[in-house]
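Quick one: structure below, then a few questions.
For this depiction, one protein chain was excluded, whereas all remaining protein chains were kept in their positions.
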Amino acid sequence: MVAAESGVQIGLRSVSKRYMTASGDAVDALADIDLDIMAGEFVAIVGPSGCGKSTLMMLVSGLIPVTTGAITVGDAPVKGAVSKAGIVFQRDVLLDWRTVLGNVMLPVEIKKLDRETHLKKARDLLRSVGLAEFEEKYPAELSGGMRQRVAICRALVQDPGLLLMDEPFGALDALTREQMNLDLQRIWLRDRNTVMFITHSIEEAVLLADRVVVMTSRPGRIADILTVDLPRPRGAQTRSEKSFVDCVERIRRHFMALGILSET
Amino acid sequence: MKPTTKVVKTGIATCLLTALTMAGAPQSVAYGQNLEKLTVRFTWKLKGEYAPLYVALDKGYYEAEGLDVQLSEGNGAQNVLKALAAGTESFGYGPAVAAAQAVSQGLPVKVVALYQTSAPMGVIAFPDTPLKNPKDLEGKRLAISVGETFGDMIRPFARINNVDLDKVQLIQMDASARTMQFLTRKIDVMSVYLSNELPQVEKRAGVKFNVLNVTDFGISVLGSSMYVSSAFAEQNPETVRKLLRATAKGYRDAMADPKEAAKIMMKHMLVPEQPDVLDQQVEATVVSTNAPTGKPIGWQTDAGWQTNLNLLKETGAITDIKPLNAYFTNEYLQ
Partner (left out) sequence: MAMAAAPAKVGRFRTWLVNSGPVLGIFIVIFLLWELCCRLFDVPDFILPSPLEIIDKMTTSWWLLLVNGLVTAQEIVLGFGMSVAIGIPLAVLVVYSRTFERVAFPFMVSLQTIPKVALAPILVMWLGYGILPKVMVAFLISFFPIVIAAVVGMRSAEKEMIYLVQSMGASELTTFLKIRLPRALPSIFGGLKIGMGQAVVGATVGEFIAAEHGLGYLQLISQVRLDTALLFAAVVVLSLLGVLLFNMVAWAERLALPWNRLRTEMIE
């Protein structure tokens, strides 16, 4: 299994995705995507609704096929589901009938990994997100933020080289969201997986990412990729620092130039 | 994993429970060795009319003939006859009228013994309602039901006795509702089998009713009989003979001592009837048994059948009359 410290690199070459709708029309979700993500890099993808960012993530995961182009994950071409990928969706999708620990152990069971070592890892992960006492509870007894943390632990327990997150904090309230950002950063700094993080929030992207990919829609294209030079670890205070604000402003102006945000 | 295991465990527990209830349910008692097993399916629920067969069973007459007989209740003559035709039952016991209709419709069944040459039909009314002759029906409310014999016969009855049917209020209702309606005086007159319902209803109401005996007034329908599927009879003639012989013995004993017959029957009833009612039912049954001198009990005549079939044709209960030997045979009585 790939060591957690070094994530995998991702390469996308001329990737496009076309859907046929029920009425027979063709919809170009993504066109001409070229992107390289380095091992251990945290890349955020920001863009308006319908710009295909979720589709992009699904293509990288291997769960849906590309129409044209090629994707490689860790030097191997993507043909079908990528087992190195841990996925976190916006909905936590925990299994109601399993305990918290049971949920975290799900990938271990399905992939038939060694139970002993991964049980320890699962417990460690839960402890690191502050859910050690909730191991035997059922998801219905947890709050939204807690559930999403469990989902993240579930993604991490299998030592993925790659973490794919599709607006994981979108359903949470603003305060919990801020906390989760810091928690995620802390976990990532420890394991240094490659992360592809999709979000609507420019602030969130800048806080978490090494690079921010700006996308436009219809068809989804990469408009720009901006590097975030802020030092780590970034904390709660970082949001008020000038360098942070400048970075966010730069990206926001980008969206305004693209016509996605406007003053009028 | 855990919830699924739990469901499986619960499923197994349920199966065990089922097995237990199956063990607890009543099973048929007689398990004779080397006896030929067969069932006589009555057309209705247990009543005093069936006592003679219970006598034969209780006194071992069937067993003596090498038969392991089970006497069982049925759910209406039509259904029993259909079961005979389909081969799921071997013998049926009930009104010959129903068999006549079945044969006319082409069902391969036959009547092999006739235990009442005349079904003891009557019409009853509360004491305050005069009912001495058929004309008294005029101006009264009479209940009729589907498949009820008197209701089928109402037109010939009226014709023979000069009753103006237009003056009789005929009310259609379900068979099981009639008794209640009668007892609550919603209808004035009701037809009954004198050997069965009359004692029951009188006991319930606590009064002696006015009775008009239909047979006294020109309507005579063949009464209870033993039917058999034609195919079964052809393949097992000896069995039929044995059954009828033993049954006849039961009848003789019942005729000789009706009270004993009633006691015997009571033993075999899952839901007992009131003893005095049962006594009356058995009495009325044995009195009307078809036991012509010099002939076996249940002996049938061409004349009797012809009259009956003519009557049925007249009322429209059957459309055509087949040759008589399609309906009945006495060959198993010899």
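Chains: A and B, in written order; residue numbering restarts at 1 for each.
FYI, contacts are C-beta pairs under 8 Å (C-beta built on N, C-alpha and C of every residue); 3 or more make two chains touch, one makes a residue touch a chain.
Quantities reported herein were computed from a predicted structural model and do not represent experimental measurements.
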Looking at the full complex, which residue from A:43, A:85 or A:122 touches the chain that isn't shown here? A:85
Chain not shown: contacting residue from A:61, A:148, A:201 or A:216: A:61
Absent-chain contact - pick from A:39, A:106 or A:258: A:106
Which residue of B:82, B:155, B:263 or B:295 touches the chain not shown here: B:82
Where the unshown chain meets chain B, residue by residue: 1, 3-4, 6-7, 10-11, 14-15, 17-18, 21-22, 24-26, 41, 44-47, 72-75, 79, 82-83, 86, 88-89, 176, 179-180, 183-184, 200-201, 204, 270-271, 273
In the complete complex, which positions of chain A touch the hidden chain? 58, 61-63, 81-83, 85, 87, 89, 91, 93, 95-97, 106-107, 109-111, 138-140, 158
